[in-house]
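Complex shown without one protein chain; remaining protein chains in place.
Here is chain A:
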Amino acid sequence: MNRDAFERLQRRFGSNITAWPAPYRQEANVFLKGERETGDVNDDEDLDRIVREAAATPGDERALTREVLKRIKPKRSPIFAVGGIAGAWRVPAVATSFSVVLVAAAVLGYMLAGSGAEALDDALLSFAAGEPIPQFLADISGNMRGAL
């Protein structure tokens, strides 16, 4: 740390360096203590200080802030809130009610279609059996007219 960096941090965290966050506080203490002595590392504190210096890695802190803010930005809810409906299926009572309504609607629809449904089934079966397309379309339209 040099004088410029120290003063920059002072502006950022205030004049009381003892309340600075750990890495800055430690670096400031080392800076204020003056040039560190070289030689054998006998004291735990000296060794920890060297470990702290050795642990320093370059990095862009603004980039970290930017990325984190990007990740926590609330996502816009989609126009069709499918997610909300899907979430409701997790509640057993809701899932059961929806299932009952769906089954009832299917049964009711089949009953209302009546004989038309059978005719449509026949047309589809004949198409599956390989009847020519025009014949198949005629069958469908005939069946639909019959059903209505």
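Assume a residue touches a chain if its C-beta (ideal position, glycine included) is under 8 Å from a C-beta of that chain, and two chains touch if they have at least 3 such contacts; residues count from 1.
Everything that follows uses one rule, which is that contacts and distances are computed from a predicted model.
Chain not shown in the complex: UniProt lists it as "RNA polymerase sigma factor", one of "RNA polymerase sigma factor", "Branched-chain amino acid ABC transporter permease", "V-type ATP synthase alpha chain" or "Uroporphyrin-III C/tetrapyrrole (Corrin/Porphyrin) methyltransferase". Summary of contacts with the chain left out: across A:Ala19, A:Ala93, A:Met111 or A:Ala128, the touching residue is A:Ala19. Although one chain is hidden here, its contacts on chain A can still be listed: residues 12-13, 15-26, 28-29, 32-33, 38, 41, 44, 47-57, 59, 61, 63-65, 67-69, 71-72.
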